[in-house]
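Of the protein chains in this complex, one is absent; all others appear in place.
Entry: subunit A
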Amino acid sequence: MKITVDEDKCCGAGSCVLTAPDVFDQRDEDGIVVLLEARPHRERHDAVREAATVCPAAAIHVGEEA
């Protein structure tokens, strides 16, 4: 799994932080997403997919390459 985030689209909602806190954080100054791990461990894949689905700005993209 390879995650990419679009900082321009991100609206700082933090849904990703609530869903997968080991993978996503937010910048203090404006709440924009910080990707902690672009290739997270398998056990986090479900949470990451869920974060991508609930992201209100469609700013998280999950690629399935190894």
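Definition applied: a residue touches a chain if its C-beta (ideal position, glycine included) is under 8 Å from a C-beta of that chain, and two chains touch if they have at least 3 such contacts; residues count from 1.
Everything below uses one rule, namely that contacts and distances are computed from a predicted model.
Per its UniProt entry, the chain excluded from the display bears the name "Cytochrome P450", taken from "Cytochrome P450", "ABC transporter ATP-binding protein", "Xanthine dehydrogenase family protein subunit M" or "4-hydroxybenzoyl-CoA reductase subunit beta". Check A:A13, A:A47 or A:V62 against the missing chain and you find that the one touching it is A:A13. The chain not displayed touches subunit A at residues 8-9, 11-15, 17-18, 26-32, 53-54, 56-58.
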